[in-house]
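All protein chains of the complex are present and in place, except for one that has been dropped.
Right after this comes subunit A.
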Amino acid sequence: MSFLTPARSSIRQAFSPCLARRYAAKSSNPERIPNISTKDTSATEEKTLSSCPPGTILEGLNYLKGQPPVIALPDEEYPSWLWDLLKPKVYEDDGPGGKAEKKRLRKENQQRIKDQNFMKTQ
């Protein structure tokens, strides 16, 4: 950042606000460069599902004596359901009276009760 400040001040003095706007994009580059590099790697390997690269040591999980440290494996070696765990669970529609409908109705009822309770406090 420091080597940019003299350049920044000279440009700011010499040119108009429209260029200053462009310059603002330039000045954020030093922060963006690391982001761009990770974006490139994730774009080229869009199949990387995990933020945890293989070979990362997972601390604290070797609680047995003499157990070697637990290491993260490549993404392919984990079961496929693992990557769906953070997504909201989808229930396939069984039709009227099915599991999906029951879950949906219960969720709606619970939300309605919560809203009503909240409104009573207002």
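Miscellaneous remarks
Convention: contacts are C-beta pairs under 8 Å (C-beta built on N, C-alpha and C of every residue); 3 or more make two chains touch, one makes a residue touch a chain; residues count from 1.
Going forward, contacts and distances are computed from a predicted model.
Think of the chain that is not pictured: of "Proteasome subunit beta", "Organic solute carrier partner 1", "UDP-N-acetylglucosamine transferase subunit ALG14" or "Large ribosomal subunit protein uL11m", UniProt labels it "Large ribosomal subunit protein uL11m".
Contacts to the hidden chain, counted on subunit A, fall at residues 49-52, 56, 58-65, 70, 72-73, 78-79, 81-83, 85-86.
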